[in-house]
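Please find one structure pasted underneath; my questions will follow.
Note that this complex is displayed minus one protein chain, with the remaining chains in position.
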Amino acid sequence: MYPKKYPRNQWYVAAHSEDVGRQLLSRWLLDEPVCLYRTSENAPVALADRCIHRQMPLSKGRLGDDDTIECGYHGTVYRTDGQAERIPSQPNVPRACRVHRFPLFEKWGLVWIWMGKPELADPARIPGHHWLTDPGWATVRGTLPMKARAQLLNENLLDLSHLEFLHAGSIGTAKIAKTPITTDFDDGVVRVSRPMYSIDCPPFFTKTMGLSGVIDRGQVAEFFPPAFHITHVSAKPAGDLDESRKCEQKAIHCVTPARGNTTHYFWCHARNYKIDDPEINALMQHGMEMVFKQDVEASEAIEEIISNYEPDHPIELNFKVDAGALQARRLMDQLVAAEQ
Amino acid sequence: MYPKKYPRNQWYVAAHSEDVGRQLLSRWLLDEPVCLYRTSENAPVALADRCIHRQMPLSKGRLGDDDTIECGYHGTVYRTDGQAERIPSQPNVPRACRVHRFPLFEKWGLVWIWMGKPELADPARIPGHHWLTDPGWATVRGTLPMKARAQLLNENLLDLSHLEFLHAGSIGTAKIAKTPITTDFDDGVVRVSRPMYSIDCPPFFTKTMGLSGVIDRGQVAEFFPPAFHITHVSAKPAGDLDESRKCEQKAIHCVTPARGNTTHYFWCHARNYKIDDPEINALMQHGMEMVFKQDVEASEAIEEIISNYEPDHPIELNFKVDAGALQARRLMDQLVAAEQ
Partner (left out) sequence: MYPKKYPRNQWYVAAHSEDVGRQLLSRWLLDEPVCLYRTSENAPVALADRCIHRQMPLSKGRLGDDDTIECGYHGTVYRTDGQAERIPSQPNVPRACRVHRFPLFEKWGLVWIWMGKPELADPARIPGHHWLTDPGWATVRGTLPMKARAQLLNENLLDLSHLEFLHAGSIGTAKIAKTPITTDFDDGVVRVSRPMYSIDCPPFFTKTMGLSGVIDRGQVAEFFPPAFHITHVSAKPAGDLDESRKCEQKAIHCVTPARGNTTHYFWCHARNYKIDDPEINALMQHGMEMVFKQDVEASEAIEEIISNYEPDHPIELNFKVDAGALQARRLMDQLVAAEQ
């Protein structure tokens, strides 16, 4: 029910584009240490973060002007393709003196990594998220470390009936949970829609969108297994037919397993209104981080139970609203099974 | 020798009465998460602290004026009997949507919990400890968390020869250890008696009882397996036949396994002298806590050895004075075995 295996022949988000630069960055991804950096021509690179010689993390070494990494222990020099080109203590460099280079693909402000067989890496399979760099949209983003397995957050994001309770006072209001949902599974994507008509405007929408009273609120949660979500949000005055008054938001959630039962949560939030208003930017930055932290805290509280009480086999009761989450579990199991 | 199993069809102390109120309290007991609270009519309730839906701790939810708990994640509402009465996202509530309610019994200032089969819970089996709420006695109490398995403290409390050494300077004096003891096992209770005649008055008795010089000191340690102790203490001037000058104390020790090798130590201390003296109350509160902390620290030091050196199978040599502790081990083994 709570397996800890993840499919490897898949794209995962390794970092926000802005995280990766000329400083060597160490990050555990799917239980592997990875060293991330950029070449002088701005191309992101990911190498196994352990020198093939004696397992020293390469991230503790030095990045040269020629984009090589010199291991901080015995000075072995690696090229961006992972092949060593210099071993200071000997003239010859064996072909086997190399570390794995993980395929990366940078798009729309995110750096995607492929932890499986490189020959299978096809960037066409990365789901779209163009809003993050679209000039008609304003984006804020952040990273939250989570002491819980990725699955808990993946399922959180597919059951937005929790808004009414976990996020009461910010984006949650009464009657959200009982609004009917539609769940569909299309081409391996799980999609849960909850259109809400004439529902209370949540306090955070008033602050950011300027709406109040009752609104028509749209909410579609999409999960692209194994690790990517888009929550499509829209709001306008109830019954208002003027599309120009409709505010749209895209919450992007990248849920990447780190080490053991810990997870990286890379979040982004794009909106198509008041895009040049720095005050709204700041509100969004802090407001969304607060909301997403509540999701992280709930996941961590549950992790403490399932990893201490009946490890991996808690007794659970599913609700009708869990159709999306259950389909997500099935898809994940299939992805893992297909790799065995 | 140091098994980590505990009998479940037994009463354990879950809390001091004053710990439980209208705030939801989370506490691990015998490796299970438990949520404790009181109804508006003051009745204590203990529910499994994990929502049957997605394992969210109920203690992170909201206690309603009608004594229900609303889960903080998806808003499922539980009655005090553990049955859910509302699932916000659907109209019907399955019978199976319930969490375990643990039988509780509150008596004399303690809240007792039954972690086993509810139909076997018989409050008549709870040992007496009426002094804690008797108007003729004054009580102080406290709770100490302990990073050691319960057994170490249970055995500490049955061998009071350690007073002379571990508690030197407070309640320990010379020659305690070599005073002969009587051990008897009666109706499943282990009882170790050490009557001491014409022995030095310990410093702490001088401060609290006003005694000095040599005294007649009585000490009877009773263990009611699996988790409850009464230490009966008495003192009077040596050879004094005037019973009105005899001071009596009852130290109550509740040793409840928490999670892994950690334990809750709920202690109480009642006396029948100077019961209205706030200064003596304060002395008792701080003095007894200091003494009991020494027991906890000794248990923790031993836990570090047995869990790191030869886990669960240290080589030990028993002394004659250990007859009580060894009988306690046998009784505990029998209680566990009887449940298999």
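When the chains are written out, they are named A and B in that same order, and each has its own residue count from 1.
Rule of thumb we're sticking to: contacts are C-beta pairs under 8 Å (C-beta built on N, C-alpha and C of every residue); 3 or more make two chains touch, one makes a residue touch a chain.
All figures in this text were calculated on a predicted structure; none of them were measured in a lab.
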Task: From A:36, A:71 or A:176, residue that would touch the chain that is not displayed - done: A:71
- [ ] Touching the absent chain in the whole complex: find that residue among B:92, B:244 or B:308.
- [x] B:308
Task: Residue of A:57, A:195, A:237 or A:314 touching the missing chain in the full complex - done: A:57
Open item on the list: Across the whole complex, list the residues on chain A that are touched by the chain not included here.
Closed with: 28, 31-33, 49-50, 52-57, 60, 70-75, 87-90, 94, 96-97, 259
Task: Residues in chain B touching the chain absent from view - done: 155, 159, 161-162, 164-166, 177-178, 298, 301-302, 304-306, 308-309, 314-321
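The rule is short, and it goes like this: only the chains that are shown with their structure count from here on.
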Task: Where chain A and chain B are represented by their mean Cα positions, the distance between them in whole Å - done: 47
